[in-house]
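Every protein chain but one is kept in place in this view of the complex.
In this document, chain identifiers A and B correspond to the written order of the chains, with residue numbering beginning at 1 in each.
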Amino acid sequence: MLAEIIRQNRLKKPLIHCITNYVSANDCANLLLGCGASAIMADDPEEVAEVTTMCDGLVLNMGIPNPRKLEALLIAGREANRLGHPAVLDPVGVGSSALRQEAARQLLEQVRFAAIRGNATEIATLVCGTVAHRGVDADEQNDATEANARQLAQETGAMVIVTGDTDMVTDGHTLHRVRNGHPMMRSVTGAGCQLSALVGAYIAANPNQPLQAALAAVCAMGLCGEIAHRRLTPPDGNASYRNYILDAIYHLTPEILEEGANYETDC
Amino acid sequence: MLAEIIRQNRLKKPLIHCITNYVSANDCANLLLGCGASAIMADDPEEVAEVTTMCDGLVLNMGIPNPRKLEALLIAGREANRLGHPAVLDPVGVGSSALRQEAARQLLEQVRFAAIRGNATEIATLVCGTVAHRGVDADEQNDATEANARQLAQETGAMVIVTGDTDMVTDGHTLHRVRNGHPMMRSVTGAGCQLSALVGAYIAANPNQPLQAALAAVCAMGLCGEIAHRRLTPPDGNASYRNYILDAIYHLTPEILEEGANYETDC
Partner (left out) sequence: MLAEIIRQNRLKKPLIHCITNYVSANDCANLLLGCGASAIMADDPEEVAEVTTMCDGLVLNMGIPNPRKLEALLIAGREANRLGHPAVLDPVGVGSSALRQEAARQLLEQVRFAAIRGNATEIATLVCGTVAHRGVDADEQNDATEANARQLAQETGAMVIVTGDTDMVTDGHTLHRVRNGHPMMRSVTGAGCQLSALVGAYIAANPNQPLQAALAAVCAMGLCGEIAHRRLTPPDGNASYRNYILDAIYHLTPEILEEGANYETDC
């Protein structure tokens, strides 16, 4: 079933409008081209509605925000909703400032998202409306994160993806725990931004199966992190690793994903 | 003759002021350093005129525009004209929004360009002043593109470069069709932006031979795409390919270009 998600993406080649940040923009664009989609990037309020119109999906990344960019996120998000295009939210560092928290609040109020991806702290911040602090115990923390993910999905109607040691994907009811990935991915900047872009492509190509599409993206990214890690030679570090992950996305087939996806489902 | 273009560029090491976009800025800077030139990047109206003054050439890239950046493009372009420095225009996605179309209109009205580089749709949009739609038939389309390129060159006095399956370079009269390149270059983000930067360097180093310089840049970029493609091993994807193309630019000599350039000329 995950195979079919990739197949549709390679077939339909969705054009994704990414409003992202300048740290990860180049990597997101190369990832989208590599997976078979393509990207257009615009971030000014004066043109984002028009650019959104010509695309099949929208990815809104809150990294390195400023008031003008935040206005653009809102305009593009509302336009995607009007057109029925799927929109993905990546609330990068939402707990880092009042500016980001207020931006997230407005985005969740004004835009209907097909998917939201963040780490445990970011998702907890969206749920609580205030910065979440780490729990004392890892198991308790894990339970709290699953509860947060389910709650956010139910409240927003979005597929919620939480990335961490184990990744979670939920529509508020079914919850998948994904075991793909490698700890070294934490040493590659923007790996989360890249995953959000991939979620955008897969959902745009499979609009009627958002949960499966989100799950496929999370498994694909983690699996490519594993494939890339096996390719490392002794002098390779995080810069080569970053390239190898993108290379693995480029070569990812429905069959490789079907065979390598590693997840369990909790209904 | 193309060899001489590169030789001059490596000898004179032109300093190029690039007003580009944050997706391709890092690649453009590394390409310019690799080819033997160097880059300075500034994009604010308050300083672009001064920065242009200290440079040998200017590249204006319309990607990810905003009103402040567009003002900077105009200021820098006029200053380059005043100083007699060559200016190159890359009308990225000019058909994507009214903002970009209006920007292109003002740039063509106020700045004299030594070269303009775009894909067939972008060049057609510049010629028609409105978004061009794809023709039904590939041959017809090709003829229309050549006619557009010639017309734009005649109207503006710029060398016009159209990149696609076959690249074209024309001064409005002579038209070169370049067969270098590899289809996989489409999976590398910003390959077009990089070529525009290279055109800027080659013309800045060869100001009296703009057609030859533009042709050399187009052949060089395509040839490096071929060289890089031959270097790919099975796990390499578009991220490694991107690095290999830049590596090939770094190692490109007058002799390699002279031997590998593949084009025909239509007078």
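The criterion applied here is as follows: a residue touches a chain if its C-beta (ideal position, glycine included) is under 8 Å from a C-beta of that chain, and two chains touch if they have at least 3 such contacts.
None of these values were measured; they are calculated from a predicted model.
> Identify the residue among A:I16, A:V188, A:A204 or A:I249 that touches the chain left out of the display.
Result: among the candidates, A:V188 touches the missing chain.
> Which of these touches the unseen chain: A:S24, A:N81 or A:S196?
Checking the options A:S24, A:N81 or A:S196, the one contacting the hidden chain is A:S24.
> Quick one: say which of B:I40, B:L83, B:M184 or B:I256 touches the chain that got left out.
That would be B:I40, which touches the missing chain.
> Could you list which residues of subunit A touch the chain missing from the display?
So the residues of subunit A touching the missing chain come out as 21-24, 26-27, 63-67, 93, 96-100, 186-190, 235-240, 242-243.
> Touching the absent chain: which residues on subunit B qualify?
Against the left-out chain, subunit B lists 22, 25-26, 29-30, 33-34, 39-44, 46-47, 50-51, 54, 68, 231, 242-251.
In this section, only the chains that are shown with their structure count from here on.
> How big is the rotation, 0 to 180°, that puts the C-alpha atoms of subunit A on those of subunit B, in steps of 5?
Best-fit rotation on C-alpha atoms: 120 degrees.
> Give, as an integer number of Å, the spacing between the C-alpha centres of subunit B and subunit A.
Centre separation, subunit A to subunit B: 33 Å.
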